[in-house]
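This report concerns only the one structure given below.
Apart from one protein chain that is not included, each protein chain of the complex appears where it belongs.
Each chain gets a letter, A, B and C, in the order it is written, and its residues are counted from 1.
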Amino acid sequence: MSSLSPEIVLQRIHDALPKARVELLNNPSPSGQHAIRVHREDVLEVAGLLKNDPELLLDYTSNVTGIDYSDHLEVVYHLFSIAKKHGPITLKVRTGDRAQDVTVPSLTPIWKSADFQEREAFDLFGIRFEGHPDLRRLLMWEEFADFPMRKDYVAPDDYEYEPTPHGSIVQKIQAHSKHASASSSTNA
Amino acid sequence: MNLENLPLAILKAILDAFTWCGAKAGIVVPPWALTLVSILIVIVAILSVFLVMFALMSVLERKILGRMQNRYGPNRVGPWGLFQPVADGIKMLTKEDLVPRSADQIVHFLAPIAMVIPALMLPAILPYGRGMVPVELASGILYFFALGAGTEVAVFMAGWSSNNKYSILGAMRAIAQMISYELPLVMSAVIAALVAGTLSPNGIVMAQAGVSFGVVPNWFVFTPWGFAACILFYIGALAESNRSPFDLPEGESELVAGHLTEYSGFKYAIFFMAEYIGMFAINGLLVTLFLGGYQAPFPFLEWIPSWCWFFAKLAFVAFSMVWVRATMPRFRIDQMMQFAWKFMLPMSFVALIAAAAWHYAGRGLAAWGISFLIVAVPYLLLGRFCFTRRHTVDNRRYLFSE
Amino acid sequence: MSFPPHTSLFNEGNGAGAQTLDVSLGPQHPSTHGVFRMNVRMDGETIVKLQPVFGYLHRNHEKLAERNSWLGSMPYTDRLDYLCPITNNWAYAVAVEKLAGIEVPERAEYIRVIVGELTRLQNHTVFLGFILGDMGSWGSALMYAFREREKILDLFEELTGARMMVNYMRFGGVRCDFPVGWLEKARAYIETYPAFLDEMESLLVGNEILLARLQGVAPVTAERAINAGLSGPVLRASGVDYDIRKVDGYGIYPRLSFRVPRGEVGDCFDRFMIRLLEARESIKLLQQAFAQIPAGPIVNPVVKQRGFKPPVGEAYGRIESPKGELGFHLVSEGGEKPYRYHIRPPSLINLTLLEEMCLGSKLADVMVILGSIDIVLGEVDR
Partner (left out) sequence: MNFPGSGLIKGMWVTLVNGVGSFFDPQRSKRLITEQYPEERPKLAEASRSFPFLIFDNDPEAGIRCTSCKICEKECPPQCIFIEQDKDANGKLFRRPKVFNIDISVCMSCQICVEVCPFESIRMDNIYEMSSYDRFGSLVVTKAQLLKSNEYYHGIHPTEAATTDARIEAARIKKAAAAKVTAEKAAAAKAAAAAKAAEEKAVSEKAEPPQPEQTA
């Protein structure tokens, strides 16, 4: 695979869209897959450029996912070019915070492949993709309230009986059965 | 001992015993009672033969399918798994008979009955051997198709009354399919009837006696038009008995079980039985119409009783249906309709013309040739026009990159 | 006596008395390949709307991985696409090796190619059987395919100890070397494989009903396929020349010669044929790998499997699994557990165009289209 360095991509973005707020994120791992972080207000423009620029032609969004950092959520896109056979370019978009300001623009209108994956990120992380044609939960059921992939997600204590429980689970089971018996007694 | 007349001899012996018993008791048995008893005996005989065949078929079909798919098939109950039908029967009888709450209870109950009665009446007119025709009807073929059409109503009753979406879809498919295939089926039967000059099944079998050119039996299947009509009838029979590749009404990969989705227990077993007995009956008609019925292929084989020939041929046709089921994927609904109306119906007319040509050209070698051309050319053209022109491997290219 | 309201099965007509029927195909349905569900609206038998519903097999594998050690996720990857566990192992190993910059010994790379291509072979073979099952063929092709798959699974059992849940790859290599006589057995078996494929071909390709059922059904253009992120045989059937084995050249694939087939029309028949052709290429790859495999270590001795701690950073590693592009996006904070572990499941993303492909087709086509995409629910729902 011919490699396409993020620096070149960054240069192209700077040339074409001088106002776009983009920055290079250094990746210390030996993979050397440095990322480009785009401000969420500019991401639609930047994505359109990446897809259509004759030098970049990043026509294939392979992977879309969310990451929960302690103060914000992040959407990661891995872009490839099938026409030029290069990639991956890692594109990152941040939300404002983790609670209220969790909206980023959806890239589904540009790359259809982001459709299910953005829904998944919405489902599991609670990132709202603005402009997504059909933003519903993908894997969890509609009535589910929480976002299970967030780091602060607390698993429900409705464990079935486990014969080999580990310390923390024992406590949870006890708490649950106490809670259950308490609620049943109040019901009665 | 004459095997040929064995069934008739048994019948006569029973009747004689009946008269003898009557005489012993000092009663003169009136002739009408004898007729009644003989009718009952024939009914019981035919029903038991067909039921045993159904039981055998249900296990042999699975075993043959298994072998063709490199499996053993059922081999656990009894020797070689031959008691499997007994186990199945017990299972079916002891299962709960579920009726959906929103189903139309009465129609849901009546559908299996409406299905099984025509199926049990169909075998009445088939000639099983020389002089062994339970009901000698001059218009037996008509009777057969008139009754056979009754199952369509039953299938729709089953699908409609279940109040299930899969069932209703299956029932609609079944109606469309059965009505479409009735036409080529009847058309190809008509050809045989025309050539034989009679609507009586026994008469048609008689017309296929003997050998022409010294080697070829006079069965209709060995003439070009007869071969074409036989294949058309065979395909029609597959469709009428809802067998693969025309099992769309049940279509388990799409419709779960089609019109049978909401049936369980004994009602399901009755549907199952009716379908198989109907299949045997229509195969029996195919044997009668095109495979020379109870006729032996060559005179030197006539020492084998005629009824053996009939059942041997029936077994072969039934086997071939299993064989087809092991091989072919299912049609799609529109393709199935297309196949019936654009291919089978024209081809049955072509076969009719070929039969007429064969008849008026003197039924000799030349007639054979003319008739062959009349069948083959439209077949190739029609086949190409309807199917292989659009769907062929040759119109695809696959590129490789190193 | 009561007559139930039968019209309630149908939706009210929109204008000219047309009535549509909503059917929920699945999650329990004979041919949805597992617990997949499609809410279908039909006009007659023609599909006017289709909505896939996922998640019936969802177990949040990604969250489990955040709980487990890096090595502890390896056996879980077996359960993604449970038809091809070895390639799942491989994709995870490739991603971790990228993340930590691990070299893989040469023999290990050859072993990976051998087991990986065997996996591809059995997946594509079983695919041929499954799609026939979806078409309503009474299982002959499926049974032949399973017969041959059984022999490959026996090879896997001898090598790894398990038929399907192999847990075979390790960071920087593989877990165990071939037992004595395994290579000869595998080589002898692969010699018989082309004959089996010929048999399958004469059973299936050319069958008029099969051609009618597959040709012209749900064609996808190359442009649309790329935009929708289709990958693997589904992408190549649309005429896109993109095989990650060629493009990324991971492992030792650049050293082996093989061809990448691609179709022109992109309909179900092309998707079907591409698998058949790829299976033949896999045999070629296997024969080369059997001939060239060197002696040497099977795992990088530097790597500590237990208590494995990759450096801080992130990596996206992908391979060409039999279903398509299987990628792992890993984020490490330098600890014993991944900070983020994400799978790019080809089965799920290949379903992106399902509705588009099905609109206007018949109900029976839906099953064939779904079959031609070749999904495994363990991977779709994770």
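Note that in this section a contact is a pair of C-beta atoms (placed from the backbone, for glycine too) under 8 Å apart; a residue touches a chain by one contact, two chains touch by 3 or more.
Treat the numbers as computed from the prediction; the structure is a model and nothing was measured.
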item: Identified contact with the non-displayed chain, of C:51, C:68 or C:287; value: C:68
item: Candidate in contact with the missing chain, chosen from B:100, B:134 or B:383; value: B:383
item: Listed residues B:35, B:48, B:70 or B:401, member touching the removed chain; value: B:70
item: Residues from chain B at the interface with the omitted partner, ascending; value: 64, 67-72, 323-324, 326-328, 379-380, 383-384, 387-388
item: Residues of chain C in contact with the chain not shown; value: 64, 68-69, 71-76, 78-79, 140, 144, 147, 150-151, 154, 157-162, 165, 167, 175-176, 179, 199, 202-211, 305-306
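Here is the rule we go by: only the chains that are shown with their structure count from here on.
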item: Of all other chains, the one whose Cα centre sits farthest from chain A; value: B
item: Interchain centroid distance [CA atoms averaged], chain A/chain B, Å; value: 61
item: Interfacial residue positions of chain B with respect to chain C in the complex; value: 65, 68-71, 102-104, 106, 160, 163, 165-166, 168-169, 173, 244-245, 247-248, 251-256, 325-335, 387-388, 390-393, 396-402
item: Footprint of chain C on chain A - complex, ascending; value: 1, 27-31, 33, 35, 59-63, 65, 67-68, 76, 78, 82, 85, 88, 90, 111-117, 124, 137-141, 148-149, 153
item: Contact footprint of chain A on chain C as seen in their complex; value: 54-55, 58, 60, 62-63, 98-101, 224, 226-231, 240, 242, 247-249, 310-318, 325, 327, 329, 331-332, 339-340, 342, 344, 348-349, 351-353, 381-382
